[in-house]
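One chain of protein is taken out of this complex; the other chains stay put.
Chain nomenclature is as follows: A, B and C, assigned in order of appearance, with residue numbering initiated at 1 for each chain independently.
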């Protein structure tokens, strides 16, 4: 951590700061020069840079270290591998697919069969749906989870579904992976609660989250003891409105460099239109994603939510083949 | 609601759609021409535009009506006035001020006195602090609320503080206004829970929320029966990094046109630097904001969170005088 | 074009508008209903929507047609193929590579050899460099063009280089493709001038240009008679700062759907770091790009501009092989 200070800062003030930092196991060196600097080392991720910045003699603060000691690859070189059913996130390329929302027993069973047939390894399906408007379908709740789990068991697929509040946790006992949606990426109460479980967590990037903020949300989970965290890029909000969000493909190699956690991509929510899902999915695989989470529906035109972006079973199967064809050609 | 359809759409398909809509009290008219259109009227806010868009004969859907029947000014012309202590949001210009976080009894009492002296009408102070990093000060929790309420009572000021999870609600009994922070603007479980209380809610705009999404989050509160909602613009995330967020000043007149709810501004979180707070506060007042929420600290350089953006009591008092001086000159 | 009007708009006013439009070969139909609409058809791309919006009885205007009659695929279904040397943009996958700036005869000749060896089909090299700061290297100008052309001839590669002002045109006689940079995408004087030449134009998307604005800039070239326009996505400006720009991968399928012009990608300027170039290049190819423009340098660490994002000849050759390996697997 670099702290630029005013050239003629009083030695006594610096001495006071040094003592304070020492109590937090942080070393401070002064570097005379132009500009004058303090170099802080040790567990500096514990420092709130804003507090230093507010000191009257401080000009600016720049971090040179990761602020995520647990999520960072600096201290954990090997990929974390998270095995769920037959799928090993962080080692194998994993395809998660299924409907935006569980709508009925018939629908989710048909979806499960189609996902299995397409070579998908995990079944998705929303039960508690965060929707921008309070007037549209909000998911089947507890019943949706039961139908999803049952359909997954039948098809031999582990399941993933979104949790939106700590109080729902008892309902997720048989769910294999718990999803934290983009809107809840900084719902820290939820993260703290999930960090205390032993379930794998699929954490989606918030619409306006920087990669550092994304990793810090993962850090909340890791800090509580749950190190089975899967990161999911799903597009960021930009000025361009022809897509629902702008898929940040560069986030894939950047995250893989920064962290040991698995990185997958949801091309469906970024796209917003079914015809854009295959090119975004292929692009994600080519950029090094470790998996995909794709929305499909046995009858896309009848979907009760996010219908325009759902693939049919046939298109999913074709996409799955194309993705698996390019994987061996990649670095 | 305008639905563009393919020119040669089968009449039977349209008939089916018309019946479906009729069940939801929505009228459908067909308008032959170039392009061919369906005009939907009635309670169309209940429709999920995505579902229409997914129909095979639909080309595009455009809303022409508000999707927020309760928050919209269309059906509720008069300003909603929310009285808290001596402050009447929606009628008077209200200044809320106080520290980012309650740190100690001494600190919050000093802050309360300074706010009162500066002419502020409501005391703020965080107890449950959502922080980007899990390693920095997260607030005093329940104790913080007690200290805040006590300091407010002593100074004769109602208090506002942030709630981050439904389970905390019992602790907020004596809190006058409950704040929903930017990160939780789309935490719908929290909104539904707060919508069932009779407390005024101060709802902050999310960092990447459009104004429509912001109003729809207010609609969640209103739909549950709580119509005492105060909207707070606090800056949006853009490419510019010299400020913490870009204050969207135009949001003030746009929101005032769209909704009957009071609209205030938090210039501190947008600014990120104390020297920027007064110009942004004055700009907000000049653009028609109905109040301000400003971070101050009895000793800014010792603040335990968001220190660089906190004003001293003296600067707050000066700013308050300047703001009140320009108000009579405005339209 | 849909024009929403006030319900009780005076018939005389509409009659006046209809006559005005008739003079521009535009038909106007009135569609009674809720809302009341005017449907405009014919050459409506010639209309300035803002002028309609300003009429006192108009509520809103929505375009339903392309505003780019020449660039649009609506009237020109087949891909435009642009042949330059052995490369056929719009039919074959074309790799353009070379240094950010021509620095010396030796450097550009070494680059040309490396590009040829890597299987590149076009040599790039900047001579007139638009640089954010006036204090850094601005390119060799006319001499740079001579060296580039000569190196290209020797290696058997056509060349592309950027033009930044109409007055430079005489210097570009032997240049095969003229590049318009992102900063000049809306330099309409330059576009008008280049539209009158018979040279292929490589037009880069501006940092904050929507796809419609991008196509309208191409339309300026086409309208003047030059239909040999190659579109190049190169990243947009967003809040994320870990990359120089956010590559908008979805722009590839969206542009290919909207226009008959070839669409290629520059992954280097989006990346800003060499290690990000290969994943972004592969992602672009996988998403359906028709080619790549990649910065390379015989000795990247000695490059005089954009050094951090330049690939070495070896890395370029490897990337080129990987890209060509995945192409046959794609839809």
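Operating definition for what follows: a contact is a pair of C-beta atoms (placed from the backbone, for glycine too) under 8 Å apart; a residue touches a chain by one contact, two chains touch by 3 or more.
Here the structure is a predicted model, which means the values were calculated and not measured.
Colleague: Consider the whole complex, including the chain that is not shown, and state which of A:35, A:86 or A:156 touches that chain.
Modeller: A:35
Colleague: In the full complex, which of B:32, B:74, B:240 or B:314 touches the chain missing from this view?
Modeller: Considering all chains, including the one not shown, the answer is B:240.
Colleague: Of B:82, B:185, B:232 or B:271, which residue touches the hidden chain?
Modeller: Reading the full complex, the residue touching the unseen chain is B:271.
Colleague: In terms of residues, what is the contact footprint of the unshown chain on subunit B?
Modeller: 208, 210-211, 236, 238-243, 246-254, 257, 270-271, 275-276, 278-280, 282-288, 318, 322, 325-326, 329-331
Colleague: Given the full complex, what residues of subunit C touch the hidden partner chain?
Modeller: Answer for subunit C: residues 45-48, 50-51, 53-56, 67, 130-137, 164-167, 183-184, 186-190, 206-208, 213, 216, 219-220, 223, 237, 300-301, 303-308, 310 touch the chain left out.
Colleague: State which residues belonging to subunit A touch the missing partner chain.
Modeller: The list for subunit A reads 2, 4, 27, 29, 31, 33-35, 37, 39, 41, 59-60, 62, 64, 237-239, 241.
We take it that only the chains that are shown with their structure count from here on.
Colleague: Which chain's centre, taken as the mean of its Cα atoms, is farthest from the centre of subunit C?
Modeller: B
Colleague: Copies subunit A and subunit C touch; is their interface built from the same residue numbers (over half shared) or different ones?
Modeller: At the contact between subunit A and subunit C, which are copies of one sequence, the residues are largely the same (over half shared).
Colleague: Which subunit B residues reach two or more other chains?
Modeller: 237
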